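A protein chain is absent from this complex, but the other protein chains hold their places.
Now for chain A:
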């Protein structure tokens, strides 16, 4: 039932709170979470209620407004439960009563039993005593010899035994009595129990009857409640239905009316439209008929034209056909040509590729060759430099050697001369004094290059010392030579004036202070103006890497040119602005003349500009010029070492002279003297030598003579002569005679 209640109660019961309840389909997440929580809680609650049974159901019935039927069911259930409870209580009461009786009976029984046992014990004790008494008497009885006594005693004993037995019997009868009463009791109890059981049965039956009745009643009531509820529900639904129906009907009616109205309207509109359309139709029809007639006429015309055109076109077609044929022929020809040309093109292409390849190879070869040659050249240069150095060395050595030799010879000659003079001629000898006598090593005449700072110093000094002279120089162009002579050491290239050099140096000194270290500037403060400017120039040159005289001149030259360029460009602009139109007009006519004029003007201008520039070099331009100079001057500077080397080559013009001089250390007249002397001496010598020869011959002959003497003697004296047939002596004697 609880489930049904849940199912039914949910949709109608909490209708109002439901609106407040968070729904599961809400957009807000929080709300959805809350809804889920509620659902879980409800489920748990339901489970708990199911577990607990009906009690929470009742609570639930109270909590949630249940329909009447449910209320009724709940009430009935409660009532029935109470009834059932009462009934079971009624029934268990009997059991409880029986139990109570039983316990009571048991207690009584126990008590009775205890009493009985006591009694029996007492009884047995007393009887035991009596029995013992009797048995003791038996002994005394045995002792009796007199029959009378014995009889008495026996009688007594009998009596006593009888009494004992009687007592026992009494006890037995008592117990039997008790037993009987117990039996009665038992019967009574049985009856009682059967009564109880009857009662129980009755009560059960009654209970069942009651329960049935109440169940039936409750059932009918529940049914009634349900019926009622259903009826109410039905009636309410019917009412709702009727209301809805009525509303629907009225709505329908309204709809119908509006529909009718609309239909009427539409009909009216239709009629109107129909009339309008008919009118339009007739007018259009007329118009169209007219159009048709016109068009028919046109059609006729068109047909005529068409025929004409057809014929024309046919003719054209024929012509075109022919042309087409021709075209096809031409096309085929062209195609063939094209193919041929394509072939040619391909051939050429291949050739070209081949050639390109070839040339590339060639190029590569050449570049390789070039590289190799460059390498070789470098090697050659290196070897050349090496050889040059070696040559120089060898040259020097050879020179020295030769010189030594020559000097030796010379000195020898001189010595000979002296000897001749003193010994042969008997004249006093004067030692000759020549320039070359002292010279040792190759003759060198290097041009001393002046350092830049020195030049500057000189220039400055010069200009300061002779300002007036220069003024004169300014006046005439020839004055330059004089100035050069006057300046002695300062010999600037032809086209640069000393004045302008000075001017430019001054400008540099003033304007390019930034090239000097600030520390130095501080140090320079106490010095004189002249000294200071010199120091400054020195530093500036150091910064600009200007070392020697030539550099200074190139700098000055550059400055002058720069200025001249500027001036020329500005003036030319002016001139073009002035003469532009005239010239343009006369360009075609007087080409030659114009150009000549221009040239003349240019030259004239240049000369004037040069003269001007020396004076008018503006301080502002110095920086620009300097910048340009630094930029342009960087390249020539790099080439310098090579140039220097080339310039190193020796000047050998004086060598021959030197050697010549060495050779002619003995002058010509002296030589003539020597020749004469030689001649005389020669003669003398011949005489002497002849004499010497004769002397020696004489000596030889003398010696020979002696030797021959010896030999002869020997032969003659020897024993062999005697042994011989013919002794030599004989021969000699023979011969000799």
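Note that in this section a contact is a pair of C-beta atoms (placed from the backbone, for glycine too) under 8 Å apart; a residue touches a chain by one contact, two chains touch by 3 or more; residues count from 1.
One rule holds for everything that comes next: contacts and distances are computed from a predicted model.
With the options "Exosome complex exonuclease RRP46 homolog", "T-complex-associated-testis-expressed 1", "Tectonin beta-propeller repeat-containing protein 1" or "MIP18 family-like domain-containing protein" in hand, the undepicted chain maps to the protein name "T-complex-associated-testis-expressed 1" (source: UniProt).
Across A:45, A:99 or A:379, the single residue that touches the chain missing here is A:99. Mapped onto chain A, the interface with the missing chain covers residues 89, 92-93, 96, 99-100, 102-103, 106-107.
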